[in-house]
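On to subunit A.
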Amino acid sequence: MNVRIVFGGASSRIGMALCACAVAVLAAAPFWAGRDDLFLLSQIYCYLALASLWNLLAGYAGLVSVGQQAYVGLGAYVLFALAILAGVSPLWAIPLAGVFSAAIAIPVALLVFRLRGHYFAIGTWIVAEVFRLIASQVSMLGGGSGTSLPAAVIVGIAPSRQLRDFIIYWIALGLVVAIVALIVLLLRSRYGLALKAIRDSELAAICNGIDVKRTKFLVYCLTAFGTAMIGALIFLQRLRVSPDAAFSVNDWTAFVIFITVIGGIGRIEGPIVGTVVFFALRQTLSDFGALYLLMLGAVAILVMLIAPKGIWGLVVERFGWQVFPLERKVVLDAATVARE
Partner candidate 1 sequence: MPEPLLAVRRLDAFYGDIQALFGVGMDVTAGEAVAVIGANGAGKSALLKSIAGLLQAPPAAILFAGEPIGGMPAYAVAARGIALVPEGRGLFASLTVEENLLIGGQLKRPGPWTLPRIYDLFPALAERRRLPSTALSGGQQQMAALGRALMANPRLLLCDELSLGLAPIVVRDIYARLPAILGEGVSVVLVEQDIVQALRAAQRVYCLQEGRVALAGAAKDLTREQIAAAYFGV
Partner candidate 2 sequence: MEWVNVILQGVLVGGLYAMFAAGLSLIFGVMRLVNIAHGDLIVLAAYLALVTTETLGIGPLTALVIVVPVMALIGYALQRLVLNRTLGDDLLPPLLVTFGLSVIIQNGLLELFTADSQKLQAGAIEVATVPLASGVYVGVLPLVQFAVAVAVIAALQFIFYRTPLGRAFRATADDAQVAQLMGLDNRHVFALAMALSLAMVAIAGVFLAVRANFDPSQGPSRLIFGFEAVIIGGLGSLWGTLAGGLILGVAQAIGAHLSPGWQILAGHIAFLIILAVRPEGLFPKVRA
């Protein structure tokens, strides 16, 4: 009897084709978009990446962290430290920040995995606070008020401002595509199957021989890696870092969580939908200040109570679409079918 595992279906083939077109168009953006638009686009990419990573952590591995800002800030500070103190080019500093943060994530995970569920969530928040407080004590990097990227380092990226903007934009696009692609590949691998099993029933997963602890550990460190790189990029673009900005719960956790929840948790397409909705709302409501955050919180609560699977979840239930080829189908060969 011969069986094959086939990923995806008609809708995912269309979806992937559309994605490829979109990426091509966006890659050419420096030639058709203005400076402000490029800036907005890179912000969108960063949030999309952060939301996708948080989705992997919470929606797939069941690790609901309210402390990912720890790695955003850590990545940012490592980049600034490497650039200011060691003269490392910021472009190299981004992946280095990722690796360093993944390494830090290991002892953090060992500590924080001792807590479960809601307590785990708050524990991650505390870790982020610890990072923030330590960062405010490091006077070499500006202490509580932070520091700026030195001019020499900035110029080192590229001679002209326009070229710098283009390079940073392409890095942002490249990073988000790489991160989403990596997440898809992870979910298609046997680790992905393990994650699905863990999400559905941890006990059953353990009984089936899945090393739950190791899988969660791996996902936590990978997420830290990606989150830190994005953090490094964000603050590279801002040219300035400070503890409150780098480790802000609102900017890097509240928004990210709302994006993922509204878009649809536990599905890759969710963060994409959520990011689009979030930025659309922001462009229209940005004048309202604190009221905007308030409304966002209210919308997130309503979504959780009424449509917990988010916008994309509703779409899936209604139409069964998938953009990314992730659904596994078992296909029997002709001979096997004939025998039945």
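Selection rule: all candidates are chains of the complex that A comes from, given by their letters.
Observations, loosely collected:
The criterion applied here is as follows: a residue touches a chain if its C-beta (ideal position, glycine included) is under 8 Å from a C-beta of that chain, and two chains touch if they have at least 3 such contacts; residues count from 1.
Computed from a prediction, not measured in an experiment: that's the story for all the values here.
Any copy counted, the candidate of 1 or 2 that touches subunit A in this complex is 2. Looking at the complex, you find that subunit A touches candidate 2 at residues 58, 64, 66, 111-112, 114-115, 117-119, 121-123, 125-126, 129-130, 133-134, 136-137, 249-250, 254, 257-258, 261, 265, 289-291, 293-294, 296-298, 300-301, 304-305, 308.
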